[in-house]
Structure formats: structure tokens, C-alpha cells
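I have a structure I would like to understand better, so I am pasting it below and will then ask my questions one at a time.
Every protein chain but one is kept in place in this view of the complex.
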Amino acid sequence: MNNMEKAVALIKELETLKPNIYGKDFLLTWENSVDNLKAVMLVAEILQLLHKEKQPWRIFDYGLAISIFRDNSTRTRFSFASAVNGLGLGLSELDEVKSQIAHGETVRETANMISFLTEVIGIRDDMYPGEGHTYMQEVADAVEEGFQNGLLAQRPTLVNLQCDLDHPTQSLSDLLKLKDYFGGWDQLKGKKIAMSWAYSPSYGKPLSVPQGVINLMTRFGMDVVLAHPEGYDLQPDTLVSADKFAKESGGSFRKTHSMADAFKDADVVYPKSWAPMAVMQQRTKLLQGGDKQGLKDLEQHCLAENAKHMDWECTEEMMKLTKDGNALYEHCLPADISGISCKQGEVAKSVFERYRLHTYQEAGYKPFVIASMIFNSKIQAVAYKLKSFI
Amino acid sequence: MNNMEKAVALIKELETLKPNIYGKDFLLTWENSVDNLKAVMLVAEILQLLHKEKQPWRIFDYGLAISIFRDNSTRTRFSFASAVNGLGLGLSELDEVKSQIAHGETVRETANMISFLTEVIGIRDDMYPGEGHTYMQEVADAVEEGFQNGLLAQRPTLVNLQCDLDHPTQSLSDLLKLKDYFGGWDQLKGKKIAMSWAYSPSYGKPLSVPQGVINLMTRFGMDVVLAHPEGYDLQPDTLVSADKFAKESGGSFRKTHSMADAFKDADVVYPKSWAPMAVMQQRTKLLQGGDKQGLKDLEQHCLAENAKHMDWECTEEMMKLTKDGNALYEHCLPADISGISCKQGEVAKSVFERYRLHTYQEAGYKPFVIASMIFNSKIQAVAYKLKSFI
Partner (left out) sequence: MNNMEKAVALIKELETLKPNIYGKDFLLTWENSVDNLKAVMLVAEILQLLHKEKQPWRIFDYGLAISIFRDNSTRTRFSFASAVNGLGLGLSELDEVKSQIAHGETVRETANMISFLTEVIGIRDDMYPGEGHTYMQEVADAVEEGFQNGLLAQRPTLVNLQCDLDHPTQSLSDLLKLKDYFGGWDQLKGKKIAMSWAYSPSYGKPLSVPQGVINLMTRFGMDVVLAHPEGYDLQPDTLVSADKFAKESGGSFRKTHSMADAFKDADVVYPKSWAPMAVMQQRTKLLQGGDKQGLKDLEQHCLAENAKHMDWECTEEMMKLTKDGNALYEHCLPADISGISCKQGEVAKSVFERYRLHTYQEAGYKPFVIASMIFNSKIQAVAYKLKSFI
């Protein structure tokens, strides 16, 4: 099948689903039905195929897409820029002082003030537990009020570009890579994925990636094992929901404190560092209180704590434990690569190099996942519209 | 009437005017005839109606719009971004060190260097009395020379996004809100508007909003009362012109040092803080001289001076003085709201909340006012072109 034939086949598959995304924001995968998730992924694949053939997939005549990044970003920033460009929107970035957590009246007013011609608002706010998702909801409520009162001619769609809870554009890209690698969603049933903490010399990495992965892969029948040293807990709710999803899909979910245990016979490994939940909460308080010495002390304490777990590295030895010694390595990038980006980090140089192009391909889905979330929210007859591009 | 029928009616009204804006910059409302002002407002309303119906109103195939912000801005920045996006231009922002006041050769050269494919230059430069408008004129002269000498294939249109004298995109939005609220320009004759100073815990707010309002509303037959404590004078010229405009239009203009006097029986109130003219001039000198201690002292002095007038607040009691206790509250946003954005400020929380959506609607005209200024400057047969969109 050539690319256009593949696109036609995917549109047919899309037509068998009953998604409910039209007019909705995309904030958390676990608020969405499996059909919603499949629709987002299928449309992403179709847009990527159209892009490979340089078939335009513009759906807007004009309008703005606004990105709000409350944390540094290169990959997600350019993914968002790419997605909205392809859809026909102009991009404007709203700069905010990074550590400032605006709430209430300011959010309500600003959200409307920037939205008179705005179709999409993409937000990354992943630094503070309890903050990012709440902020996105506040923005959503604000533009909903503006739209309902006729102040905005359109309801800007919110896209979560990473919050404190979930990183849906990443986890759906991770899943699309798995779909491609193993040959379909059906092939994921019973496959084991090790979502494992890994050592990093840095500090304060967000929890949204592991939380997102364990709550998405469990919905597709995978055997998900979450591994981390004691104390590096995720938000408790996210474990409860992952467990529920596993039961529903016929997959499984369990936690372990051994990386080797998680890697044993795994089909996929996702070794990645994060900060303990409790530390992130403490850090938020210190940041809010402007306690510089406290922040310094906390950082020292955390780095020292991390250093006790330097053996949590995705080495060649660790990889040998996996299924046929040949598990797929996933990462959201950038990885802390031992001997390259740091002295010792999340992954051995040789392991990373072997899977490097796979990780690039994984990342390559992201612009299309973002575009798809917008597409599905804005277009009522998605399959019909897609056919018009072919 | 539906939106398209409304647009058709407004185009008919537009055809009765004799504006003279084609090929012109838009720097000050008082340089423009009433027909020019009406044309700008009518086209803004028409573009807004087209936008509500998602009818594109693009007039450029390609080209740049450049914004130069010499003061922080969110609302105006996004209004400009929205306007030029709708018209079909790409946006580029020229960052300058904020406190730097470039003149002469540098302005002449830079203005041309950035304009080879540029259709519009929007400038906000409101911090220094005697500077902002002068700077805009220098840029205009520079690109005029470049155009006349064939160096530029098109003459970029300058749009004043706020200068030391006027804030025309704001005041025309304020006026459009009044037109909508009271049911037409005719209905404004004899209506009383209180443009009043109000207390704010901040310092150094520009004078362009009150100057703009008293010089615009007086042209439409309104009874304009300017109120401020002694010493908080505006630029003297702007009072002379407001007086002249009032006489011409059959309205009136007077000054008072009592907020209550201004609010008495007012149909509209516009309570907003600003710094005294003399202070702004002193501040400019200190900034130019890099006198940090002087600036600190001036700020202390001003805040202390402001604090003497904390009773200049738009409270519920003050609102009761207005016509039927029911005047429309206007503000350019963001307002200093007592108990929300500050301990005590320009307006009581309950008053602001009651008029909040009105202020959002007021702000919502701005993208279309900016677009209209460009539209009227670039398109010779405005009504004809607008009809082509319907």
C-alpha cells in the first residue's frame, strides 16, 4: 500500500469508532474514551501520511493559536508550532514570568483578552503538583464563559502540552510508536512495558510522563510494570486509575522497587527520571514562598538521595534481561545519556545509540497528535473532511 | 437582522461618508475628521460581524506586519496579532531595550531595513511625554522617504498602538461600546461621561487614555467631565482641543477636582489612574540620565502623593450618584480592583464584577479597530471590497 492507500484504510477504520471529542478540550487521556484516543491517533497517522505526500490539510482560513509555556521547551514548542501551521493558524506565544502562578481574576481576564480570534490555546505547566491541570481548567472555564456570553466568536480549544498530571501528546506519541513497531493495537495485548525510574544527575523532573504512560498503556491491554526506588512515588490517584484501566482492558498493572524485576522479559522499556511527588510538593511551597535557601537545601538533599540510586541505569546488562534481550527502548527525549549528556545518567550510550532513530520516530508523531486533537475538536465530520484532502 | 444583514446595512452607512484615510497612517484621532473616525468604527463593526460568521476578510497575499512595543503589553499585543492575521500578514516583533529611546539616523535606517516586505508597523511607545508620538512620526518619515525613493515597494502604514498623546485603538473601542450600549452615535448626544482619575497603588501610568477619551467623546456631542485631584494635570493642549471639539459638536467639556461632581448623573463613568504630567516629564529626565536614586525618590514621592487620594475609588456609593445609579462603567483593562488585584484601587470589587463582561466586550472591539485602520489605509474602494466578502 502506498501512503494514500494507507490513509484511506485508516479513514475506514476511523469510521467504525464512536468518538466524542467534537467541541472538547484535550486535557487528560483518562477523561477520554478508548474510541476518543483511537480517533486522535488515527487522525494523527492520517495527517502524517498526508504530510509525507505534501497534501495540505489546512482547516482554518485564519485565526490564532496561542501557546503558553510555563516551563522551557524546544520539542513541544516546535511540535505545537508545526501542528498549528499545518492547520492554517498563526502562532503567538504568551510569555509569562516562569515561576509566577497566576490565578483567579487575572487568568479569567487574560484568557478572554487574548482569544478574540483564537482557535487553540496550548499550555505547558508541569512544574507544580496541583497547579498545572487546575490552571488549564481555569483557562477553559474562562473562555467557555466568554464564548457563552458572545464575547468570543469561537470557543478556543485547549490542548494540554504537559501538566502536573498527564502529558497526553507525549504518551499518545509513545503509543503510536508501539502500534507501528508491533503492528497494531491488537498486538499490544499481553506485551510487557517497564515504566521505570532511572538515575539522573538533575533534579525536579516532572511526573507527568510516567503517570501518563501507566494510565494509557493499561487501556490497551498491556502488562504495565511501574518501577522506582522507594520514596519516588507518583500521585496516588494515578496508580488507582491505572489499576482500574488494566482490569478493564484485560491487561495488568503492578509496582515494583526493582528495575531488574521490571525489565525481566519486557517487550518495551521506558527508563526515565522523575522527582518524588513529596519533593515536588515541598518545592512548590518553597518556590511560592520565595525561599531560596530552602530550595538550595532541597536540591542538595534530592541530588544526594538520587545518587543512592545510580544503579538505576538502562545498561546493556539491564537490556539483556528483557524479552530476547531485545526490548524496544522508549524515551520522551532529551535523555540523560551516560558519557554524552552527563557522566552517568538514565541510559548507557550504546543502548541509546541503538534505539536513537526509534526515539526520533516516536517524537515525530507529536506534531500530528497535537494537530489531530485540534482537528477532532474543531471538525464535526472528521472522516468526511479528511477524505476531501485525498 | 442576522449578522450578514447587519453588515450590509453598515456598508450602506459607510457609503454615505467621505473619509480621507486611504494611504494614511493612523496616529491621533484628532488629526482625523469625524467621517474618518466613523469609517474606522463602521469597518471595525463589519469585520467583527464577518468574523462572527467565519467569513474571511483577508486582503493581503503575503507581507509582514511589525510590532514595536516599548512598553509591556498583553491585550494590545494580541489585538495587533489578531488583526494582522485576519488580514493575511505575517507578524514579526521588533524587540528593543525598553528604556532606550532611539532617534535620528538609527530610526531612519532601521525603519527601512525592516520594511522591504512590510505593510504595517504598529508601535506602542507611551512612557515618555514628548517622545512616543515624535518617534512614530520619525518612523513614518523614514518609510515615506524609502517609499518615495523606490527602496520600498510599498509604504508601510503606521498604527499608533498607544503613544504619549493618544491611544486611538482604545478610545475607538470605548466609543464602539458606547454606540452599542446606547443604540447609535445619535444617542450619545447629551449623554454625560465622567473621565475620572482613580487611586492606584502603582505609579507612572500613562496619560494617553484620558487624553484620548476627552478628545474623542467630545466629538460625538457628549458632555465630558474630566475629574482629577489637583496636580494630576493632563497635557494642556489636550484640554484646549477637547474644549474646541465639544463646542463644534454641540457637546460640552469641563474639568473638576471632585470625583463625586463628575459622577453626578453621569451616563458613563471611566475611573482610571494616571500619573501627573509633571511627574512623567521628571521621570523621563531621570530615566534618560540613568538616575536610579532619583527614580526611587520620585516613585516614593508619587506613591505618597497618590495615597492622599485613596478616596478616589469607584465604589458602590460613588456609583449611586450616577444616572439612576446605573451608569455604564468603562475601563481599558487591567483595572486595579480593590480586594482582588490590590488592597485598594480604582474600583470596588462588586462594581467591577457587575460590569466585567461589558469591559470584555469593550476590549473585544480592539482587534477589529486595528484591522480597520489598516483596511482603510490600504484599500481604496473600501465598501466595494467589503461587499466582496459577503
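Just so it is clear, A and B label the chains in written order, and each chain counts residues from 1 on its own.
The criterion applied here is as follows: a residue touches a chain if its C-beta (ideal position, glycine included) is under 8 Å from a C-beta of that chain, and two chains touch if they have at least 3 such contacts.
Note that the structure is predicted; figures quoted are calculated from it, not measured.
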Chain not shown: contacting residue from A:4, A:310 or A:333: A:333
Task: From the listed residues A:33, A:82, A:106 or A:281, report the one that touches the chain absent from this view.
output: A:82
Message: One chain is left out of this view; which of B:106, B:288 or B:350 touches it in the full complex?
response: B:106
Task: Touching the absent chain in the whole complex: find that residue among B:86, B:122, B:146 or B:210.
output: B:146
Field: Hidden partner interface residues of chain B, rising order
entry: 61-64, 66, 90, 92, 94, 104-106, 109-110, 112-114, 116-118, 146, 149, 151-154
- prompt: Which residues does chain A use to touch the chain missing from this display?
  reply: 51-52, 54, 56, 58, 74-75, 77-79, 81-82, 85-86, 88, 90-91, 333-334, 337, 340-341, 357, 360-361, 363-364, 366-367
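One rule holds in what follows: only the chains that are shown with their structure count from here on.
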Field: Whole-Å gap separating chain A and chain B, where each centre is the average of the chain's CA atoms
entry: 42
